[in-house]
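All protein chains of the complex are present and in place, except for one that has been dropped.
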Amino acid sequence: MNGLVTYITRRLGLTVLILLAVSFAVYVIFSLLPYDPAALTCGKSCNDPGIIAANRVRLGYDKPFWVQYWLFLSGLFVGRNFGTGAAAIFCPAPAFGYSFQQHACVTSLLGDALPVTIYLAVGALVLWLIVGVGLGIVSAKFKGKIWDTLSTAFVLVGTSLPTFLTGLMLIIFLVIKWDGSPFPSDGYTAPEEDFGQFLLSMVLPWITLAFAYAAIYTRFVRSQILEISTEDYIRTAKAKGLSDGVILGKHTLRAALAPIVTMAGLDFAGLLGGAILTEAVFNLPGMGRLSLTAVVDIDLPVIVATTIVAAAIVVVMNMILDIAYAFIDPRVRV
Amino acid sequence: MSLLSVRDLRVEFKTPDGIVKAVAGVSFDINEGETVAIVGESGSGKSVSNLAYMGLLPASRTTITGSVILKTDEGEVDLIGMDNDRLRKIRGKDIAMIFQDPMSALHPFYTIGDQLIEAHQVHNSVDKSASRKRAIELLSLVGVANPEERLAAYPHQFSGGMRQRVMIAMALMNNPKVLIADEPTTALDVTVQAQILALLRDLQKQFKMAVILITHDLGVVAGAADRVNVMYGGRLVESTGVNELYKNPLMPYTVGLLDSIPRMDQGHGKRLRAIPGQPPSLIKLGEGCAFAARCERKSELPEGRCDVSPELNEVKAGHLVRCHLYDSKGAAK
Partner (left out) sequence: MLKGKKTLKVALAAIAATTLASGLLTGCSAGASAGTITYLTVQDSWTHADPQRNYTGRDIAWFGSYLNRTLTAYDRAPGAAGSAVVPDLATDTGKASNDNKTWTFTLRDGVTFEDGSAITCEDIKYGVSRTFATDVITDGPTYAIGMLDIPSAADGSSTYKGPYSTDAANDTASFDKAITCSADHKTITFNLKRSVGDFNYTTTYLSFGPVPKAKDTGDQYDLKPVSTGPYKIKSYKAKDQMVLVRNTNWKADSDPLRAKRAFPDKIVVKFGVASEVLDQTLLTDKNKTAVSLDSLQPTNLTAVFGADGKPVKKYADRAINVYDPYVTYTAVNVKKLNCLPIRQAIYYAKDFKGLITLLGGQALAGDPADGVIKPLMGLDYAKTGFASEDKDWKPEGNVDKAKTLMDQAKSECPALYARVTDPKQGLVYDAPDSPSNKNASAIWIAALARIGVTVKFNFIEAGKYYAVVLDATKQGDLSRAGWAPDWANASTVIPELFTKEGGFPMSQNWDDPAYAAFKQRVVANLSQADRKKQGAEWAALNTYAMQQMWVIPNVFSKTQEIWGSKIGGAFFWEPQGSLSFGDLYTK
């Protein structure tokens, strides 16, 4: 177990370094973009060079790149003041910046958006794992039979239908055209506000998002099971006289766990960066919408923050997966 | 009545290229405490014939006919056509198996304790602790040091030879009547091979099991088996006692197999030879002698003789051979 502790500690340290590198890379990339951050903060219709110049000084964009990056980094730890005088706004740590387009500290925008996306992603993950793994098992078990054919059809539809179309069809038929539909037509309700409404408002987004993923997972789980079924240790299990159920449930699925967990972990991490189409169709104020709006409006601090957060989620998820691997696969532990 | 009696076993696979006649009418018997080696090249049907009646071949693509009668405590049963649930209760209990590659044959994610105990639990309604005791007992029996500690270890923490010992222990958890050892030493170092073979031999006596030793290597058979069945093209081509076989091999294929292994009793003078040619395709197998194309003594037979399939004849007591060279119409010696 000491080895495990060392392993996890080393992995955590590495993750911190990667995050630092990611933040730096993102910062560099966006500072190379042909956008003048000072011009962008002076309003949508602003082309007054005097105001732009004043903003540049006021917001520190006149400082050398390293100083700006340092201010950004230190803001993450101690907070930061944006602007000067009576109109200055202080964003407490971790301060990712201030969005002059949304009039809020970027961190609070992230704080609003991230839970929504987490709710969306967690619900969808649970749903698609249940459906995808379930159908994958059924499909593999009845390979070549009608159930397999039906689930193959499901896979085809699920992987070829774009999310926004699935979502739109669900909304139009289950919300708008169905009188007395229990599902709300007006977007998101926070769980702390009204938990019942929250669930109702999330059901269709979950289904929409899970639909596409479930199809992919069905195919993946099916092929994993079929592949593992040809392994020698499955033949051993059969030779022992174990029932098909035990062989599938204990031996085959256990072996399929690692690849499924890896895939689910990375997909989940990707989703936490935002499920743009689903969020847009269902009007969920999550990370996807936050990034999308930021890109459309060229809201640089928000773009930088959402990019870093999305990358950080993937990096952290990779770390979690690596650590989880040590628990899933005993061979990794040595 | 012998312990296990295989009669006219035929196994066919449906493949996109056609029907593969993997086993084309095999019959043999095995008695309690006896070891029968089944020898042949890959594709000769030696493994398939045994996997087939164990129900370990994919049912959807396989047709099995014939009969395999096993003497059990509840009387004689035919394993062919038995429903899967009953067969399952025989697998791992009356008939156990060990396989070629002990690394891949053990589940990498479970401790060997888990896997051993599971093998016991599935056929015995006893406490886990009883199964655990049994596992420890067997591990020490197969020569695993510190068996109690090693129960918590994973397969990858064992060496190849040790893994095979674990496999053997697992196979013996339920005192099987028959142990099918499918190439049990092929993946192991030569020194380890001998140890495992010796272990098997010991345990066979101790457990009074019948052992079916499947191998491509006549070399391992010498000290290990009582009787040898040589298979070629899905059929038995020669069957006799192990000493007789080494002394007096008849079928040119058997002769070829013997020539391809180093032999202590023939000194250094003789060079090892491989059998020329390839094993036959089991799809296009025609009417004639399957070995004809590779047979070096074909010329001794009259023209057209090899277009007829030879029968398995007892040419002397306990020595059966399927070869025109030794049948009534053959080129009489």
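Read from first to last, the chains carry the letters A and B; within each, the first residue is number 1.
Note that in this section contacts are C-beta pairs under 8 Å (C-beta built on N, C-alpha and C of every residue); 3 or more make two chains touch, one makes a residue touch a chain.
All values reported here derive from a predicted model rather than from experimental measurement.
> Identify the visible chains that the left-out chain touches across the whole complex.
Output: missing chain touches A.
> Among A:I8, A:I51 or A:V295, single out the residue that touches the unshown chain.
Final answer for the missing-chain contact: A:I51.
> One chain is left out of this view; which of A:R80, A:K238 or A:R289 touches it in the full complex?
In the complete complex, the chain left out is touched by residue A:R289.
> So one chain is hidden, and I want to know which residue out of A:G60, A:G83 or A:P259 touches that hidden chain in the complete assembly.
A:G83
> Who touches the missing chain here, A:V26, A:A237 or A:V281?
Checking the options A:V26, A:A237 or A:V281, the one contacting the hidden chain is A:V281.
> So which bits of subunit A touch the chain we can't see?
41-48, 50-51, 54-55, 58, 83-89, 100, 102-104, 112, 168, 171-172, 175-177, 185-188, 280-283, 285, 289-290, 293, 298
Note that in this section only the chains that are shown with their structure count from here on.
> Rounded to a whole Å, what is the gap between the Cα centroids of subunit A and subunit B?
Chain centroid spacing, subunit A to subunit B, equals 54 Å.
> In their complex, what parts of subunit A are in touch with subunit B?
143-144, 231-233, 235-244, 246, 250-251, 254-255, 257, 328-331, 334
> Please name which positions on subunit B make contact with subunit A in the complex.
Subunit B reaches subunit A through residues 54-56, 60, 84-85, 88-93, 96-97, 99, 101, 104-111, 118-119, 122-123, 154, 156-157, 167, 170.
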